[in-house]
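The complex appears here without one of its protein chains, the remainder shown in place.
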Amino acid sequence: MSLLPTTRGPREAAAPSARLGPQPGEVIDRRRSIPFTWNGEPHTAHPGDTITSALAAAGVRVFARSYKYHRPRGLLTADYLDPGAFLQVGDEPNVRGAHRLVEAGMAVSSQNTWPSLRYDLKAVNQLAGRFLATGFYYKTFIKPEPLWPLYEKVLRRFVHAGAITPERGAAVYDHRHAHPDVVVAGGGPAGMAAAVAAARAGASVMLVEENHQLGGHLRWGDAADLTALAELRARVAAEPGIEVLLDSVVTGRYDDNWVGIAQRDLPGVTERLIKARAKTLIVAPGLIERPYVFAGNDLPGVMLSTAVRRLINLYAVRPGRRAVVMSANPEGDLAVADLERAGVEVAAVLDARDRKGVVRAHGRGGLRAVETNEGRRIEADLLVTATGWTAPTSLLNQSGDRPIYDPRSARFVPDPARMPENVLAAGEVVGDAGVEAIVEHAEAVGREAARRAGRIARAWRAATPAPADTTDPSDDDPVTIPSLAPQPHPELFAAGTGGFVDFCEDVSAKDITTAVAEGYDSVELVKRYTTVTMGPTQGKLETVNAVALVAAATGRSIAETGTTTWRPVYSPVTLGALAGRPHEPVRYSPMQSWHERHGATPLVAGQWIRPEHYGDPAAEVRAVRTGVGIIDVTPIGKLDLQGPDVPQLLNLLYVNKWSKLGIGRVRYGVMCAEDGVVMDDGVTGRLGEDHYLMSTTSSGAATVWEWVENWLQTAHPDWRVHVTPVTTAYASINVAGPRSRELLARLTDVDLSADAFGYMNVRTGAVAGVPDCVLWRIGFTGELSYEIHVPASYGLHVWERLMAHGADLGVQPFGVEAQRILRLEKGHFIVGQDTDGLTQGFTAGIDGLIKLDKADFVGLPELAWQRERDEHPHLVGLRPVDGSVVPPEASQILDRSGGIAGRVTSSRMSPTLGRAIGLAQIDRELAAVGTRVTVRLPDGRDITAEVTDTVHVDPEGERQRV
Amino acid sequence: MSDTPIARGPVAVSPATVRDGWEVDARVATGTLTLSDESPLAKVHVRAPFDGASRAALGVGFGRTARADLGTGEVLVVGSGPGEWLVLGAPNTAGALRAAIEERLAGTGEFTTVLDLTHGRGLLRLTGREAATVLGGVCAIDFGDAVTPDGTALRSSLAAVVTDIVRDDQGGTPSYLLHVERSSGQYLADALLDPGRPSGLEVTGFRGLA
Partner (left out) sequence: MMLLPCPWCGPRNSTEFRYVGEAGPRPDPATVTPEQWRRYLYVHANPCGPVRETWYHRAGCRRYLSVERDTATNDVRSAVDTASAAAASSAPGDAR
């Protein structure tokens, strides 16, 4: 076999199979074969094979090109973390090829390769090293600024990541809330033992394992390990209180043990985010084997000892033919035994405990020879390193722990003193010993986690109202946890010959020392400057080596150098899983089905779906001005106010006076915030002695309710007022137009005559046979109109009766657009349309309403000062001189020197006047009626317009008072 | 089209049938996990001091429920908030129920308000052994028996809608009444049916309080 790494091209003979005979711990099902393709070529796998194990069995050794320099990369860890195996599967990019199981029909391809994996043109980057100097983002692309878009295009072509499709895929994402007593992060021997012990102590447990099977390193161990594994798995299976989540990962630990779990083992769901409020969290992630830094350490064929043991024992794949092994620990020695058993010729074992080691790997596109620190050069296609372990303390760091560097074991270890009560650690992240010691320790941790969970659960239940039975007979004496110490290990990080530190980001040892030489001497700065640890593996393989190199370059110790911050998420999670199912609440009025049946164009207004119009808004306007129209105004906010102190409340919240509102009367009011800015408006009617109905804007309904409650609960808890939101308790229908009285009279026994039921009055009565309706006589449209509030269940009934009984009157349904035109013709402002977050009361033109002589109301001081300054803009009417031009809303109004003096806040073509009309906020110097101003349209054209009174139609208001 | 008023709940029905003046869904589910629109039930809202004579008169405090007869037949009294109660009764009894409650509270001398919100709120019932699983997809509350046993009342966010959640088991089967602003009723039903489909959630017609 050629030592040149290759993906099988059509002209090449098939590489001989690297599949071994059956292995005791293998996870593949040899009875079945499933087809898939790799860069278009047909391949087969056994169920249980990962993409790379199936390809490695077929002799494939190169899976990807690296990020910056497009160097060929092969397997390094042969698990989820493998930086050499990010692949494209169908339309899904960045799939972890050494983790994802093959499925029938999968189309797998390499990423970051053009035109092909074999002939990657971008590998010229290797020759253009200066272009990608340390900190190249900062040095190369900082200036000149106008070239940034060009830089971006150039960079895009060179960075990795696969292709995403703009179409919405078939992927399904979901959320689930969970409330386990104990979450165990990691399903190795410690995790399994802790979960079983916690479940036996009565706790509900979620056991979360990143791999496709429980067992951790026992899975690729010897016969004794496999026996222990079978025993532990049986114990887990026997506990109904344990929910096992495979191919799932704890993504982060947040405040109060809110634990995110990305679950990927659900049929029919691509990824589900479980939001677990864990009473206690056991962190049992095991250890991650650390790569060794030396020249050529990224050549395909250079692997970690755990990688070759996974390939041989789990997937029955021979990882090479002739190997050199550098071992500093017993696991490395076991790899030697595994290799020999698998028929790999072990050319040399370099015992790092005797200071033997590798200094260089040679080869082009794949390993050919290894150079030792004794000057030997050994031909080999496989170099295995076993030089140390990293404790993935990420979840502990997120819980407040700051791991300490332990030079004796050459790794950072957790500091139990800094861990909160609800987080515990078990297994090798704490210390390593034989399986028995690990299990014994983990069982104690599991029992203690269950005990603490019970205590936390009791405290939570005691804090909830009307608690259920809180006597929980669990033992409250702390469990004694045996000590578990890390085993001694030589400190081995780098050979001093260069090589890669971060395989994802292509950061070399030289990049680190250069960064330090340039003054970036803190590990956090080096990280940001070189991007070391910022790739998809997020430092799990790289951090400690980077820290060691920074320490060496600065002359400080590793402990002094410290480590970078490990933040959530622990492992990448899809945006789909974060989003889950879309939950965007929408609200419907009881008449929605009628609107749909009658061709209404829907308008999304906040949460509400409303009819914008039924085809011709101008015709709807004319119907209201000449006959009668009805509009669904259900979203108008409505608050039921009861109690003797309601007048005090109204006086406090509205700028106008309320003490003398009689029963049966309605009054318009405006609310300002404490900064004097208009926040809402509406009418409030007095239905009875202590009973009022307040209306608010549709968009302000929820805000005003919370506002009212805030003032009542916080400032005036002594006031006797009960506020109940009844916005959707009523279907609200405005019957408007000169013939509205005639129509409504056909359906109600309420006396509608002008004398009995005058303008700005309220009555209650039956409409269309429905009792308890509230009728206001008010006029947003400027016509004679009645706003009827019908108990919502009968809304559709009343609406249909109005349409049926008004047929001969030409009754016409009208939508939001016609209403906006009608009110604009009348000059009524809309809060949030004609006012904004800076519009104080006197700008809105409600001067007559604001009663500065009241002792107090919300916003009083600011409004008094606003009037005193008298320099505010004004809300005015505006008419373009050319009445056929409607200046779009937000068109700027220019002052005489061309500066901005205001803007058009509302504008429409008025069907009643046959010309364009508008409202505008304008500086006071230009606000006098009759002033001619220049309006700049969005297309850059200037037009002339005249300032007018705000009321464009029926300025005397006679039409609404008839 | 008749001139006799007909009442409708917030959730679209298909096919429809009329019961007691209410248009309700005619479907009858055969499965073990069901969702029904119970909006025709009378819903009377009570406000009174959190822990006074009114609470004693209503027989239950915040967070719990009780069955009672206030003179209009069996009702479910729900302690729905601090100083807030929700009384559920048979369809078309709201007027009588409101009067009965007002009479009962009149003697307390406390500041109280009794409001008929029958038409202002939507009321769904989710019943079945898997009901808590469906709720767990859209709500952060722990629906385990230890925390939320039968007879619990609470308010929380359900699929981003503020909802009164009342556990009211039916013959030993977990069952939850979900009480929302009427305009959110259709959305909430949809938001439960979608994630409930894998568990076999079916729509069934109005069941009533019994």
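Labels for the chains are A and B, by order of writing; each one numbers its residues from 1.
The rule is simple: a residue touches a chain if its C-beta (ideal position, glycine included) is under 8 Å from a C-beta of that chain, and two chains touch if they have at least 3 such contacts.
Because the structure is predicted, anything quoted here is derived from the model rather than measured.
Engineer: Wait, the hidden chain, what does it touch out of the ones we have here?
Structural biologist: A, B
Engineer: If the hidden chain were put back, which of A:265, A:862, A:889 or A:954 would touch it?
Structural biologist: Checking the options A:265, A:862, A:889 or A:954, the one contacting the hidden chain is A:862.
Engineer: Give the residue, chosen from A:709, A:742, A:836 or A:923, that touches the chain omitted from the document.
Structural biologist: With A:709, A:742, A:836 or A:923 as choices, the missing chain is touched by A:709.
Engineer: Specify the residue from the set B:31, B:82, B:107 or B:208 that touches the hidden chain.
Structural biologist: B:82
Engineer: Check the options A:47, A:202 or A:465 and report the residue that touches the missing chain.
Structural biologist: Final answer for the missing-chain contact: A:465.
Engineer: So that we can see where the missing chain sits, which residues of chain B does it touch?
Structural biologist: Missing-chain contacts on chain B: residues 62, 81-82, 140, 154-157, 162.
Engineer: Spell out the interface residues on chain A facing the chain that's missing from view.
Structural biologist: For chain A, the residues touching the absent chain are 254-256, 258, 275, 277, 460-461, 463-465, 673-675, 677, 706-707, 709-711, 713-715, 717, 855-856, 858, 860-862, 865.
To be clear about the criterion, only the chains that are shown with their structure count from here on.
Engineer: For chain A and chain B, what's the span in angstrom between their mean Cα positions?
Structural biologist: 33
Engineer: If you look only at chain A, which of its residues touch chain B in the complex?
Structural biologist: 174-179, 204, 268, 275, 277, 457, 460-461, 464-466, 468, 581, 583-590, 593, 608, 634, 640, 642-643, 720, 722, 724-730, 768-770, 772, 791-794, 796-798, 800-801, 804
Engineer: Could you please specify the touching residues of chain B with respect to chain A in the complex?
Structural biologist: So the residues of chain B touching chain A come out as 1, 3-10, 12, 22, 39, 45, 47, 61-64, 79, 111, 113, 115-121, 136-142, 144, 146-147, 149, 152, 159-161, 181-184, 186-187, 191, 194-195, 198.
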